[in-house]
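I'd like to ask some things about the structure below.
The complex appears here minus one protein chain, its other protein chains still in place.
Note that the chains take the letters A, B, C, D, E and F in the order they are written out, and that residue 1 is the start of every chain.
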Amino acid sequence: MKIQPLFDRVLLKPIESKENRASGLILPESTSERPRLGVVVALGDGGETDGKPTKMYVKENDIALFSRYGGIDVKIDEEDYVIVRQTDILAIMEEN
Amino acid sequence: MKIQPLFDRVLLKPIESKENRASGLILPESTSERPRLGVVVALGDGGETDGKPTKMYVKENDIALFSRYGGIDVKIDEEDYVIVRQTDILAIMEEN
Amino acid sequence: MKIQPLFDRVLLKPIESKENRASGLILPESTSERPRLGVVVALGDGGETDGKPTKMYVKENDIALFSRYGGIDVKIDEEDYVIVRQTDILAIMEEN
Amino acid sequence: MKIQPLFDRVLLKPIESKENRASGLILPESTSERPRLGVVVALGDGGETDGKPTKMYVKENDIALFSRYGGIDVKIDEEDYVIVRQTDILAIMEEN
Amino acid sequence: MKIQPLFDRVLLKPIESKENRASGLILPESTSERPRLGVVVALGDGGETDGKPTKMYVKENDIALFSRYGGIDVKIDEEDYVIVRQTDILAIMEEN
Amino acid sequence: MKIQPLFDRVLLKPIESKENRASGLILPESTSERPRLGVVVALGDGGETDGKPTKMYVKENDIALFSRYGGIDVKIDEEDYVIVRQTDILAIMEEN
Partner (left out) sequence: MKIQPLFDRVLLKPIESKENRASGLILPESTSERPRLGVVVALGDGGETDGKPTKMYVKENDIALFSRYGGIDVKIDEEDYVIVRQTDILAIMEEN
């Protein structure tokens, strides 16, 4: 069974700080206001509002920097995930 | 007598945590902030706002992951249901 | 003298819990957050907003499930009524 | 000198509870949350918002049921009036 | 030097309660929630929002009844004025 | 190096109360709620919102009366300036 997010929602698998350090981006756990990193696991098709489609700018496997606020925690098969709206994703981490 | 939700509202029959575990999705009751699972029992046709129709993205028998906030509890024939707006449904659980 | 609601407002005659039980829907009075049932007695024609008409989805004699919040209590000829906006009506109860 | 309300505003002369009883509608003064009755004395032409005209659904001499909230009290020639926006008028009382 | 209000703003010279009484409209100073009377001294041309012009419904020398809330006090040449948005003007006083 | 405001923002050089008195407009510093006077030093081109351009109604060297709220203080070369949105400018002072 898999999760299919609705509208512009994105399911993220948070990345631990250790992995972050390896990628050159350090987001210490002690600073709770800092945004988090996560891998895009699944996403909605944007849906539509007032008859206008919402474009999705992220795709599966993207590494997303997302705000700690607005995310909803979900546990699937003993693992932690977060569901956010696309607008709560601040940036995508790209390879140089 | 049956309930016909209006606008984009969806009537859900919450699924117990035991059933959840069977489906591989575990949402412990002790964590009150976590979203809940429920089966779509009935739904409105979306209605329209400012002359524009609202599309419905869920259908009867869908298993929905929905936010604990915004839902309204209703008791029908001694059983508990929840009425939510479609936008409070985070994702649909699909068979692999 | 009768009440003609304006815009999308609906005048409802609340149904007692006893009648509710007969119809299979039980909404105990002790749980104040639960929605209430009421019969549609009169309704506005929707009016218009920004030049666009508002459609009415309920009609006289419908049995409506409505939110306790947002309703305004009115007493007519010693009987209690409630005026709600159509959007505060969650669902319509239909015969099987 | 007379008052000409602007936009969708309506000048109302509140009706005492005694007169209300005569018309079959009883709104006891002791229940402060209940809406009030008033006669439409003057009204604006609706004005326009974003280039779209606002329709007026009430007319002079209508008996209006209006919300206690949002009204502004005005005293003219020793008599009390209330100015409300048309959207704060819940219903119009019509002769049977 | 004169004040030219921007957008839909209106510069008003408040009228004392004594003058009010003469015109038949009494707004006792002791009731601070009551609206005030003022003469329109200058006004903006409405400006535009989202490419749509805002119409002005008042003109110089109009006697305006305006809400106490939202007005900004200004002192010019030792005299007190108030700047309000046109939407805070409740009504215009017209000669019979 | 100069400041180029973005969107509908306006950079103002506040005028002291002494200069105000000379121009006939007195805004005593002791009354903190009163609006302030300032000379327009630089302004944005309005930018656009939802594809529609925002018109600018002020120009360099205008003397603006602006609300104390919403302004952001900036210090440039030891002098104090304020950045406001055009909509926080109440009026322009014009020569008679």
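We take it that a residue touches a chain if its C-beta (ideal position, glycine included) is under 8 Å from a C-beta of that chain, and two chains touch if they have at least 3 such contacts.
The shown structure was predicted, so the numbers you read here are calculated from the model rather than taken from an experiment.
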item	value
Absent-chain interface as seen on subunit F, which is shown	1-7, 9, 11, 42, 44, 47-48, 50-51, 72-78, 83
For subunit A, residues in touch with the removed chain	23-28, 33-35, 49-50, 52-53, 55, 57-58, 65, 67, 86-87, 89-96
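Throughout what follows, only the chains that are shown with their structure count from here on.
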item	value
Interchain centroid distance [CA atoms averaged], subunit B/subunit E, Å	52
For subunit D paired with subunit E, centre-to-centre distance based on mean C-alpha positions, whole Å	23
Chains touching one another, given as label pairs in label order	A-B, B-C, C-D, D-E, E-F
